[in-house]
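Omission of a single protein chain aside, the complex is shown with its protein chains in their original locations.
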Amino acid sequence: MLIVMHHSAPADQIEAVRRAVEQMGLRAEPIPGSERTAIGVLGNQGYVDDTSIRHLPGIREIIHVSKPYKMVSRDFHPASTVVEVGGVSVGEGHPPVIIAGPCSIESEEQMVEAALLVKGAGAQILRGGAFKPRTGPHSFQGLGKEGLKYLRRAGDEAGMPVITEVMRIGQLDDVCRHADILQIGARNMQNFDLLKEAGKTGHPVLLKRGMSATLEEFLAAAEYILAEGNSRVILCERGVRTFERATRNTLDLSVVPLIKEMSHLPIIVDPSHATGKRSLVPVMAKAALVAGTHGLMIEVHPAPEKALCDGAQSLAGPGFRALMDEMRSLMSYLGY
Amino acid sequence: MLIVMHHSAPADQIEAVRRAVEQMGLRAEPIPGSERTAIGVLGNQGYVDDTSIRHLPGIREIIHVSKPYKMVSRDFHPASTVVEVGGVSVGEGHPPVIIAGPCSIESEEQMVEAALLVKGAGAQILRGGAFKPRTGPHSFQGLGKEGLKYLRRAGDEAGMPVITEVMRIGQLDDVCRHADILQIGARNMQNFDLLKEAGKTGHPVLLKRGMSATLEEFLAAAEYILAEGNSRVILCERGVRTFERATRNTLDLSVVPLIKEMSHLPIIVDPSHATGKRSLVPVMAKAALVAGTHGLMIEVHPAPEKALCDGAQSLAGPGFRALMDEMRSLMSYLGY
Amino acid sequence: MLIVMHHSAPADQIEAVRRAVEQMGLRAEPIPGSERTAIGVLGNQGYVDDTSIRHLPGIREIIHVSKPYKMVSRDFHPASTVVEVGGVSVGEGHPPVIIAGPCSIESEEQMVEAALLVKGAGAQILRGGAFKPRTGPHSFQGLGKEGLKYLRRAGDEAGMPVITEVMRIGQLDDVCRHADILQIGARNMQNFDLLKEAGKTGHPVLLKRGMSATLEEFLAAAEYILAEGNSRVILCERGVRTFERATRNTLDLSVVPLIKEMSHLPIIVDPSHATGKRSLVPVMAKAALVAGTHGLMIEVHPAPEKALCDGAQSLAGPGFRALMDEMRSLMSYLGY
Partner (left out) sequence: MLIVMHHSAPADQIEAVRRAVEQMGLRAEPIPGSERTAIGVLGNQGYVDDTSIRHLPGIREIIHVSKPYKMVSRDFHPASTVVEVGGVSVGEGHPPVIIAGPCSIESEEQMVEAALLVKGAGAQILRGGAFKPRTGPHSFQGLGKEGLKYLRRAGDEAGMPVITEVMRIGQLDDVCRHADILQIGARNMQNFDLLKEAGKTGHPVLLKRGMSATLEEFLAAAEYILAEGNSRVILCERGVRTFERATRNTLDLSVVPLIKEMSHLPIIVDPSHATGKRSLVPVMAKAALVAGTHGLMIEVHPAPEKALCDGAQSLAGPGFRALMDEMRSLMSYLGY
């Protein structure tokens, strides 16, 4: 931590800050500059809570060097984490994993059809939402528990592990019983209690980046899960909110290589929610592969024109099969 | 709803869209333009779910005229809602209400001291956090249930209603027992299950705007609470996330008059979280009064230098008393 | 400047950075921490260009403590600057100045009518655009030089100094001849050549904040003008671009008190461009006064329904007169 004093801060203010730091059990090293003094803080183990000093007169700025996470950081865990689930390995050193299926579970028939479709095309994990976060209460909210059963049966039928979103702690038991991976959505990325309880289940968790979450916040959210002893966490970039409205969100592909530098956790990409446009999904999926993603989550619906949710960004069977062919070729080119 | 076709869309695509709209039980009125055709959709009651048509070939854009909320809208409920709680009225036609207290509850003594301080200065409602949403798991997470009791006792001691944040459904019972108003924080603005359950309690709810929530999403989130039969909702602007880092968030004061046009619900402002800087709180609090806010939520700590959370944006006793004096004068000028 | 090394950076990398810093003629002070080493850089006069070291292996982050501006900073010029123009004083210690007039100059009659209208209502400076920056080339681009003459005559008629936007260096002579204040618009805030040449004229300059400019960039842009020996600069907040679309921009009123802390230059507010909605202008204008603005720039048109530009955010005569009455009262309450 570095404490930057105001240009005009007199010696006694600098001294008061120095003493306050030492009362926290840390060392303070004043660094006099030509324009102002800065005070280096030493001896801390990780992030320092600065609340007991921020108020002191003469301080212009406090700069944190340590981050609010540690267990997710590659600094402290250099080896890449690979999450194994139902015979599928997600992470460095393994071919990118394709998670596919409809946005929402609509019926058993639809799910079985979708499962056979995506499995047939080469996807490894089946997705489908039973609990749907919708902006307004008057939209379709998902089939709930009943949907979980359809998802499970469809996964079993096709021989695929399944993933589904969990929106509240009370759903964790049911979702853990029926799904192989818990998904925590962008709107819940900082629902810290849900993160903690998801951590306690020991189940694999796919954590989506919040709509306007910084990388630091994203990794700190994952830290909540790891802090409960569960390191089976897969990160997922799904676009961030910007001023641009031509796409649903702005897909931030550069976080893929960046997260691989900063963290040992696998990182995958969801081009469907990021772009919101079917025509952009295939090209961005392939760009993500080249960016080094450990997997892709793609919305596929046997009949997008009848989808109850997000039909405009869902691929139908032929489009998805064509994309899978292209991706297989690209992966093979990339050496997977 | 207006469906805009591509410049080059042939007649059969336009006709297919028309038919699809009519299969939804709505009327479709093609509006041929010199450059392209648009199709007006008529006969809908409120927001139309467009998923069954968005996929159709030839569509360039679908423009929604209706909004994903209705019960919170002034269009359908012209009279302003006033939320009454513990003898305090929040809303149009009443003097702005001051909610004050520390960011987090640290001990019974601290809370009683804070309560007497803010009550003495003229605040009407006591705030204090027992459950604290923190970016990383290694920061102080609040005293939990024990804190709720301290808050209640402090409120009773000072004769003030109290408000505290609820972070998960499982806390609702305890929080409803001890607090007069439930607060739902920015990070949980789209925790839709929490909104629904908070709605069912019938308890007054203060809903903070999400970090990057549009007004439309903010009002749609409130709609979740009203849809459960609970219209005792107070909205709270607390700054939005932008590229600017000189302040913690960017306080968006223009939403105050705008929400008053669009909705009948009361809207208050939190200048402490918005700015993150003690020196900016008083001036922005007064600007908010002039902008027409129905109340202010201000962080006050008997000893900010010892605060476990957000000390840098908390006012101490003398600063808060001075601000209250200035605000009383300003309110009197404004005719309250 | 603080150079933060990677957790795993070996001693020879740290040593190489130390040596590189000293080759820049500065001192390097390693600060070993428990997790990583940081290196304090001392002896610099202002902002350090870090390009010759950023590439060195082992560096995780470089943190700048000094800012890319100095002459605009209150640290180095504690006394507030007051810009005098045509008998009007803009800055600390003077009543807020009202600049009013139409978005664009449309005819001599319109300008004279507007000038008499705003003068009669109590405004001190007349605005009007002869050169209009428009998103697309097919919109009205302003009357150009001819417009400047109408503006001047209108100002003379009403006995008011006038301000108008300059968009290119080649217009500076004409604009200086006819206008008392040069306005540099948001889109040109980082048109550095225009800033330099405007600085050389010695004419007062009103500099608008760029659409997504940080405070640091805003102040550094002003520094370009001051660096040419011209300190007659007035800063203007006009809203920043965010994800929100309910208003044209998001008015960032908290920069008013913040700029007053950081800089000695006067800061005014443009609520018309910030909100884009006539109904929001009066309330935000008054909020800006309470926030401490040194002035307001307000769009007024004798007949907004016939305005060639921005009619939706322009006040007509009656609305402007009512607002002026309210502002006079508020200023008197505020002690001006």
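Chains here go by letter, A, B and C, matching the order in which they are written, and residues are numbered from 1 within each.
By our rule, a contact is a pair of C-beta atoms (placed from the backbone, for glycine too) under 8 Å apart; a residue touches a chain by one contact, two chains touch by 3 or more.
Note that the structure is predicted; figures quoted are calculated from it, not measured.
Within the set A:His178, A:Arg238, A:Lys286 or A:His301, the residue that contacts the chain not displayed is A:Lys286.
For the chain missing from the display, the contacting residue among C:Ser8, C:Ser52, C:Ser107 or C:Ser332 is C:Ser52, taking the whole complex into account.
Subunit C meets the missing chain through residues 20, 46-47, 49-56, 68-70, 131, 133-140, 167-170, 187-188, 190-194, 196, 210-212, 216-217, 220-221, 223-224, 227, 241, 278, 304-312, 314.
Touching the omitted chain from subunit A are residues 212, 214-216, 240, 242-247, 250-258, 261, 274-275, 277, 279-280, 283-284, 286-292, 330, 333. Where subunit B meets the omitted chain, the residues involved are 2, 4, 6-8, 29, 31-36, 38, 40, 42-46, 61, 63, 65-66, 75-76, 212, 241-243, 245.
Keep this in mind: only the chains that are shown with their structure count from here on.
The count of contacting C-beta pairs peaks for the chain pair A-B. Mean C-alpha positions place subunit B and subunit C at a centre distance of 31 Å. Look at where the CA atoms of subunit A average out and do the same for subunit B: the two points lie 26 Å apart. With touch defined as above, residues shared between interfaces to two or more other chains in subunit B number as follows: 212, 216.
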